[in-house]
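Just below is one structure, and these are the notes that go with it.
Rather than the whole complex, this shows some of its chains in their spots.
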Amino acid sequence: MIKVAVLTLSDKGSKGEREDTSGPAIEELIKDIKAEVVSYDIIPDDQDKIEKNLISLCKKADLILTTGGTGVSPRDVTPDATLEVIDYEIPGMAEAMRQESSKKTPRAMISRAVAGVRGETLIINLPGSPKAVKENLTVVLPVLVHAIEKIKGSTQDCACQKD
Amino acid sequence: MIKVAVLTLSDKGSKGEREDTSGPAIEELIKDIKAEVVSYDIIPDDQDKIEKNLISLCKKADLILTTGGTGVSPRDVTPDATLEVIDYEIPGMAEAMRQESSKKTPRAMISRAVAGVRGETLIINLPGSPKAVKENLTVVLPVLVHAIEKIKGSTQDCACQKD
């Protein structure tokens, strides 16, 4: 079972001023694969806080799915925070999500969503609306289990792990 | 009204040895959206000069559209200069332009055109020929006003701006 952390980025959501429907949408969709949600947090659109949460979540999750903050408005800093903490990008995931979304609206091209790996954890940015979350997550869902199995192979090389 | 700067990159054009038809093509196409051209310059394919012009143009334009210098030949340095000065990329815009152009010619895949943001200014590289300018600009045109409105929201957070 893949351990999944859901992280909703929303200034209003974090203050309790708006109900988060995107986080629950992710939890619902993720049921279709061999995965369990191990944490669910709502934090404000603050690059520094996002980076620190991503770093901490990597210790308990195989997969972090963020929702919100992927655009170009001033409070959209999720991709910037993600790029700072990942060890390498998986550009094809972001390309595939944008390409699928572009069939619905040209505005999909300004999503800066990033997918990448830190340590043995896969981090994928999803947009903010429940509808867009569904559209985008559906694109990558079929390869998640395979991708994480491959990523997690990475400890075999470590002297430290064998101790 | 969006303030647009047009920057043509051309060694021959800058010396007056070749008429620039791509810059005027941009000016014509941009009429379809709520935008006005506030500057139009032709400079040589020199990375250093391009960087300095982009930095200066950011002070007066919401959108900079460059034409020329996006390929892989030795004098093609527009993407390199753009990557040096922007604060972050908007990869989906470049992907969408390449994908559309690829329907016409496989050579579109060697365009290294970049789209990104410096401060509150959106910078988009377009190819050099008037025909390719039209093909590419048409792809991003529908989202330009929306994107710039979002980008310009960014001053609300600044202590300095409120003074």
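Every chain is named by a letter (A and B) in the order it is written, and numbering of its residues begins at 1.
The rule we apply is simple: contacts are C-beta pairs under 8 Å (C-beta built on N, C-alpha and C of every residue); 3 or more make two chains touch, one makes a residue touch a chain.
In this text, all values refer to a predicted model and were calculated from it rather than measured experimentally.
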Subunit count for the whole complex, all chains sharing one sequence, 2 displayed: 6
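By our rule, only the chains that are shown with their structure count from here on.
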Cα superposition angle of chain A on its copy chain B, in degrees to the nearest 5: 120
Rounded Å distance, chain A centre to chain B centre (Cα mean): 30
Chain A contact footprint on chain B (complex, rising order): 88-93, 95-96, 99, 117, 140, 142-143, 146-147, 150-151, 153-157
Touching residues on chain A, where the partner in the complex is chain B: 71-76, 79-80, 91, 94-95, 98-99, 102, 106-112
